[in-house]
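Here the complex is missing one protein chain, while the rest keep their positions.
We just call them A, B, C and D in the order they show up, numbering each chain from 1.
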Amino acid sequence: MFGSREFSKPNLLHGLIGRATGNDLRVLVVPGPELALAGGLDLMDAGLRMASGPRDANVLLLLPPLGDKMLNAASVAFAQMPRPRAIVALGVKNISPLPEADIYGELSQAGLIESVNSLRLHFAQNSFSNSVQSFDAPALQSRIEYTCPMHPEVVSNQPGSCPKCGMDLVPRETGTDTGQPEEKSVQKTQSSSNAAHAHSSHVKTAPAEVDHGEHKKADGESGDATAKYTCPMHPEVVSDEPGSCPKCGMFLEPVKAESDHGSHSHGSHSHESESSVSKLIGLEPGFMSMIEMTEGTPRSSDGLQMEWITVPFGPFFPGLPAGFGLELTLDGDNVAKATTSSFCGFSDSLENGPINAGDYVENLQGQMPLAPLTYRLLACRAIEAAAEKTSENDNLRDATLAQERIASQLRWLTNLGRQLGLKGIERKAAKLQLLIIGADYEQIIKLTPELSQFIKKVKATPFLRRRLDAVGELPPQSNWDGPQSIENNAAGRLVARLDDISQSLALIKKAGAIGEIKLAEIGNAAGHGHASVDTARGKANLHVELKGGQVISAKLDTPSMRHTELVAPLTDQQELGDALVAIASIDISPWEMRV
Amino acid sequence: MSSFVLIASLIFATYGVAVIEEWVSTNRLRLAGPLISTLRLLGQENILPRKSDRLFFEVGPVLLLIAALLSLAVIPLAPGLIVTDLATGALFFNAALAYVLVAMIMAGWGPDGAYGMIGGWRFLGQLIAYAMLVVMPITTVAMRAESLSTIDIVNSQEMLWNIAYQPLGFLLFLFAGMAMAFVPPFDLPVASGELAGGVEAEYTGVRLIIFRLGRMVLILSVSSAIVVFYLGGWLGPFGPDWSWSMIKILGVAALMLSGGRMLPRIREATLLAWSWKLGIPLALANIFLVGVLVLVVPL
Amino acid sequence: MSQLQQYAILFGLTVGTLGLVLSLYALARAIGKTRKEPGKDVPATAGQLSRDPVWVRYHARYTTFALLFLAFDMEMAFMYPWAVVYKEEGLVALLDMGVFLAILFLGLLYGWSQSALKRQ
Amino acid sequence: MTLELVVTLIIAAAMFGTGIYGALSQTNLVMIMMGIELILAAALLNLVAFWRYLHPDAIEAQMFVLIVMTVMAVEMAVGFAVAITRFRSRGSVEMEEAQELKG
Partner (left out) sequence: MSVQVIFLLAFGLAAVWFGIVVFRTHSMVRSALALLFSQTAVGAMFLVMQAEFLGVLQIMMMATEMSIMAIFMVMFMMDPGGLGEMDMKHQRKLSLWAGIIAFGGASGLALFGDWGPIATQIPDAGEQVRLLGIELLGRSMLIFESAGLTILTAMIAATSIAVQPPHRPKETPDKSKEPYQVHNHGGAA
């Protein structure tokens, strides 16, 4: 009813179109294709093709676990999908903001294939129907807020005049707060200043004229001797000539030193031209001066003052980790600022009192769908350390951890292949990952030659190293404990992850068997325990406090929490494509980030 | 009669390119694939973005299709089988394909979407990289043929194809042709990994059909230009001449589409730097080389 | 076929394509209407609604490449007639164009040395 | 036959008038350059009309057209370079704010 298009009496052509839509399915996976791979679902084999955006998709595939923020984003994506569209929910029951799913299936490859077949039937029958309803969701409501064109940070809910410059506020449509992942910071960036152009009111000679005159323009060439020049971002850099700041390359701005206020009488700096713009002779009233507009804006690396736009690279961006909310402030196609958030972060399950150890282990495993066994092992080890018990098959457990590491690195390779447009690597890595995830010991040993041959193929891809070695330079003292590599860039991390796969394979071969991770019997022990596990993304450690066989407090520190701080320095002043590859190269899992 | 054969063969070639493109990207050869996806898009809603520049949004894909078709108008499939044999055919091919850029800017700027706008202006940067590398190899081809008409160019390759006569020009034209048709690894404006569909992101329904059709005809026209300028058009040892040009065109299209998939997407800065620092000097050297060759070798 | 007839055919080809496109639009409109729903016509940015207008002063990083391209592009206009008559004219044409191309290459080298051929 | 020549010349005159109106009325450097482009296009039109209808054997006219095209390209290149520098130092290329450049 929410998916089909309205037509009074569908005829033969509509039937044909319905069947064609059924045979050419473009799927938008919520939360993301990695979840499908981690759950062992082969979408390509089932006949589904990945869609690059909501406009391109006609099937919304929902996979567990789904938080309410993720469901809000899914409702936004569903609203933007053109009809005829359908929702398929595998292993998920309540998808509140979204309407009733058209097809429910259970989370397995057989369930997927069966639901794809019933989806083809569904599209063939009711792509077009006469009873159709509009889909609405809380995330789609919009309200009008008023902001001042010159000072985007002034925001109010009713029209009026801006306290700073007295210009009347301009209506601007924005989403209600429930829809946005986190509070829209009041200090909006440049983007709303271009909404300023919606104002047709002329520049009133507002009281703020006074400070215009003071701000002497940096006339690069004819800098007079007495003026001091300092860098806007590093005030301690002081030079007596114009130029660019050695630290950050920004242009040095003239600073109004007290001593030279009275003395500047040099030719080009006649006092008169210093006066504010609107007093220039021969200027028609109501002239919209551009100097005022570009005055405050920061300069880009080539000295031009341009406008920046804030663009969300939201939870379902192909190439970025699923559920990772990234908002880039773009200066042209350079990234000026990056803010990260997570649509599916984990929350401590101990708010409502202590729970017994077994449930805590299951709970932590459920919250981390991308690395379930790793965090199950971490919880077991921490609890066993607290209860001073040691489990007997520890090296077998390491083999399970190694298997999951291989699966995680292969998913990372699929993501990198999709981002760089290398379809061959993307398909092969996905196929291998599906084989590894369900394999027992003998199958893994049989897979080893295929895996090492694939690793050689990835390393031999022409121009791949050249594309990656200029990208993702980590600042020197950053706390990066992911796969260590000699060269500190994306190419180095790629090679490190490929070596990590071969090391894990060797570890599994040495361990001899894949052990099942079970919590040792701890009765009602008490005490403090600390454990740390080397996951595919870095070192995760957990501090647990036990009392009477129950966990009263736990402090989890995951690698992704630490690595999100690296996103900002990594992408500063980088080209957009390089910034996205750099973010993908540090492999952040939004599930491991706090809500 | 020959115009009917011409139109039928162009439609068949475009469908062939579409089948190859889907085969390369999904690793599944489905002959009915393009027909099914066209029907699907025909059934899709046509969403108009809210505060868009409606004129640009509508004209963009149509201009892309018209530019690609006009560039096909000067390509001979057989001695008589050509839409219009202009005396400055090679130049007209290049002039028609300059409007692909205008169409992409319109399609990018129109819908007021961030991905589309960035994709559109990136394609202008890409044009600045490949434009000179398209022009100079065509000059050397015209030098050998002593005329700009495409039929004379093919006849001039009677003895020796241009790929053997000026291989450097062939490589530059292939590189620039792939960049002109924004085929991966040069798919900067419609990069699905970096810009989530870029210029195509805001288009749905029948406008997307026109955009995709324009793109397929563009790939067809670039590969047929490579065949006409460098692989001796319809010249072939035996059999009907139009079959030779058809085989060569589909072969070059398959080579371009599958070969490009093995390389990661190129960065715009690298593309600009390589084509201006290495491409243009090589093209100038190619002009001198062929200049001497044309005078010395009686071929 | 005289030139004017050929241009008429090209003009007819353009008008024919416009006709094809309009008929396809009419067919699509006949199949069904687009339903107005909240949030559907906002530019789609990967799962979030971006309502702010994006028509800003886009900062292109290839400005110096563009300037060099504007001047260098003119060389093409002179090269086509030269290429057509090259075989007849022989050596003098090669030297003549050699000087022209050398001059232009000088401009390119100057740009290269002033780091204009870089992403600004 | 003179009708075609006169029609072309009148259209070129109209473009010339539009170019002059544009160049004089706009406040932005880039828009003024667009006005100049229109004027040059009108000049091109006249040249080709004179070549076609009056002296088709004088091929120098086509050479002259190539030179005028070069002028158009060169003028744009240098004009934009000036626009970039001015924008970098002053933050705007509005001619209203370029008073201090006066002699």
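Operating definition for what follows: a residue touches a chain if its C-beta (ideal position, glycine included) is under 8 Å from a C-beta of that chain, and two chains touch if they have at least 3 such contacts.
Quantities reported herein were computed from a predicted structural model and do not represent experimental measurements.
Enquirer: Out of all the chains shown, which come into contact with the hidden one?
Expert: Result: the unshown chain touches A, B, C, D.
Enquirer: Of the residues B:V5, B:L35, B:L48 or B:A95, which one touches the chain left out of the display?
Expert: B:A95
Enquirer: Of B:W109, B:F182 or B:W242, which sits in contact with the chain we cannot see?
Expert: Considering all chains, including the one not shown, the answer is B:W109.
Enquirer: Where does subunit D touch the missing chain, residue by residue?
Expert: 1-31, 33-35, 37-38, 41, 44-45, 48-49, 51-57, 59-60, 62-63, 65-67, 69-74, 76-78, 80-85, 87-88, 93-94, 96
Enquirer: Residue-wise, where is subunit B in contact with the chain that is not depicted?
Expert: 51, 53, 55-56, 86-88, 91-92, 94-95, 98-99, 101-102, 105-106, 109, 112, 121, 124, 127-128, 131, 147-149
Enquirer: Can you list where subunit C touches the absent chain?
Expert: 3-4, 7, 53, 55-60, 63-64, 66-78, 80-86, 88-89, 92-93, 96, 99-100, 103-104, 106-108, 110-111, 114-116, 120
Everything that follows uses one rule, which is that only the chains that are shown with their structure count from here on.
Enquirer: Count the touching C-beta pairs: is A-B or B-C ahead?
Expert: More C-beta contacts join the chains of B-C.
Enquirer: How many Å are there between the centre of subunit B and the centre of subunit C, using C-alpha atoms for each centre?
Expert: Spacing between the chain centres: roughly 12 Å.
Enquirer: With chain centres taken as the means of their Cα atoms, state the distance from subunit C to subunit D in Å.
Expert: That gives a centre separation of 21 Å.
Enquirer: Specify, in ascending order, the residues of subunit D that touch 2 or more different other chains.
Expert: 84
Enquirer: Note the residues in subunit C that touch 2 or more other chains, in rising order.
Expert: As it turns out, subunit C has residues touching two or more other chains at 31-32, 34-35, 40, 42, 44-46, 50, 53-55, 58, 60-61, 63, 66, 68, 73, 119.
Enquirer: With touch defined as at the start, can you tell me which subunit A residues reach subunit D in the complex?
Expert: 217-221, 268, 273, 277, 280-284, 287, 289-291, 293-295, 302-305
Enquirer: Tell me, which parts of subunit C touch subunit B in their complex?
Expert: Listed in rising order, the residues of subunit C that touch subunit B are 1, 3, 6-7, 9-10, 13-14, 17-18, 21, 24-25, 27-29, 31-32, 34-35, 40-46, 50, 53-55, 58, 60-62, 65-66, 68-69, 72-73, 76, 79-80, 83-88, 90-91, 93-94, 97-98, 101, 105, 108, 112, 117-119.
Enquirer: Along subunit A, where are the residues that touch subunit B in the complex?
Expert: 5, 14, 16-18, 20-21, 23-24, 44, 49, 52-53, 55-56, 58, 80, 82-84, 127-128, 309, 311, 317-319, 330, 332-333, 418-424, 427, 461-464, 467-468, 470, 575-578, 580
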